[in-house]
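Partial view: only certain chains, each at its native spot in the assembly.
Chain naming follows the written order as A, B and C, and within any one chain the residues start at number 1.
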Amino acid sequence: MAMHQLVEYTDASPEVRAVYEDIMATRKTDWINNFWKVLANDPATLRRTWESIKQIMAPGALDPLTKEMIYFAVSVTNQCPYCIASHTVSAANKGMTDAMFHELMAVVGMANETNRLASGYQVEIDEQFKKL
Amino acid sequence: MAMHQLVEYTDASPEVRAVYEDIMATRKTDWINNFWKVLANDPATLRRTWESIKQIMAPGALDPLTKEMIYFAVSVTNQCPYCIASHTVSAANKGMTDAMFHELMAVVGMANETNRLASGYQVEIDEQFKKL
Amino acid sequence: MAMHQLVEYTDASPEVRAVYEDIMATRKTDWINNFWKVLANDPATLRRTWESIKQIMAPGALDPLTKEMIYFAVSVTNQCPYCIASHTVSAANKGMTDAMFHELMAVVGMANETNRLASGYQVEIDEQFKKL
């Protein structure tokens, strides 16, 4: 269906092209991945999503690699194949080594396990963990 | 029910006490939080879970604070109240500032959003993201 | 395995054929999609599921297109590829335009984001939102 077509740069409206150019300039790359090409069917969502990602993933109190690994951890938990594939590559491009990937996966796996142990055993929140 | 009771140190078997003591020594603290006190109803699970956590959360290619933030990101995605409360405090104790927490939450929120945009739009994985 | 085979109309028992015929008559179509053909391995589940869907998706206080979009929103949140693909087509067949699809996806994405912001920040429920 039309709503899922990939919008290529050469076929894009000026509004979409402007976002594509900002993506490529910000990421210092010369191609656009399918996620953006599909979102371009809705230029308002394309722009809003890109502006949010650009703001959120920029270096700040956390460095870009840490942010990529957090993004990946959420994507694995949600079982999103596209997001897992793309953020693995993004994290590797930002310096994630094999050793870091293995530790990242170990934490994600363990957290998913203990999340269920805590809820299945109906553990009550300790006073020390309550918000002040 | 008995299976949910908090097992206090003074009432614990030597096997459970040994785990509690290792938790307190490893974490340099003098108390045990409810998660472990409830797991202690099943000493085999208590020991296995603690040994895994101790191994996984130790400093390695990733530092302990990064690991705590990844743990938190998974817990928020899974909506586990106990885990969110406890890992917020753990991360703060390991040096997470307010600014870091805000960026962490922004990434977690955005990843949960774009995970669904990618799957709802049925985006196909780019050749560049496929495993070699 | 046998439990996953597609049960075609010509090979189906009278009990299964009766459900297939009701599906085609209710939906004014001349084919049965794979979901039902696989469920037909268990005629009891086939019948119960179809009877429930038929009752729930019929026009009522909500119109059929609104119901299809809600079905799609759940399927995207759960990351079910079959359900996303089939309900996109069902909704389009019931009148969902591209513009409606884009807004639907924007709401689904945003809700998945703010669900985590609310839980990660441990926001307490306002008195005004509590059940009376």
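Quick note on the criterion: a contact is a pair of C-beta atoms (placed from the backbone, for glycine too) under 8 Å apart; a residue touches a chain by one contact, two chains touch by 3 or more.
Since the structure is predicted, the reported quantities are computational estimates derived from the model, not experimental observations.
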| item | value |
| --- | --- |
| Homomeric assembly size (copies in this file), of which only 3 appear in place | 6 |
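Operating definition for what follows: only the chains that are shown with their structure count from here on.
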| item | value |
| --- | --- |
| Intersection of the contact lists for chain A and chain B | C |
| Equivalent interface positions on chain B and chain C, same or different at half | same |
| Centroid-based (C-alpha) most distant chain relative to chain C | B |
| Between chain A and chain C, centroid-to-centroid distance (C-alpha), Å | 27 |
| For chain C, residues that touch 2 or more chains besides their own | 79, 88, 105, 109, 122 |
| Chain B-touching residues of chain C, taken from the complex the two chains share | 72, 76-77, 79, 81, 84-85, 88, 105, 108-110, 112-117, 119-122 |
| Chain C residues within the chain A interface of the complex | 79, 88-89, 92, 98, 101-102, 105-106, 109, 122 |
| Interface residues, chain A side, partner chain B - complex | 3-4, 31, 33-35, 38-39, 41, 45, 49, 52-53, 56-57, 60-62, 66-67, 69-71, 73-75, 77-78, 80-83, 85-86, 88-89, 97, 99-100, 102-104, 106-108, 110-115, 117-119, 121-126, 128-131 |
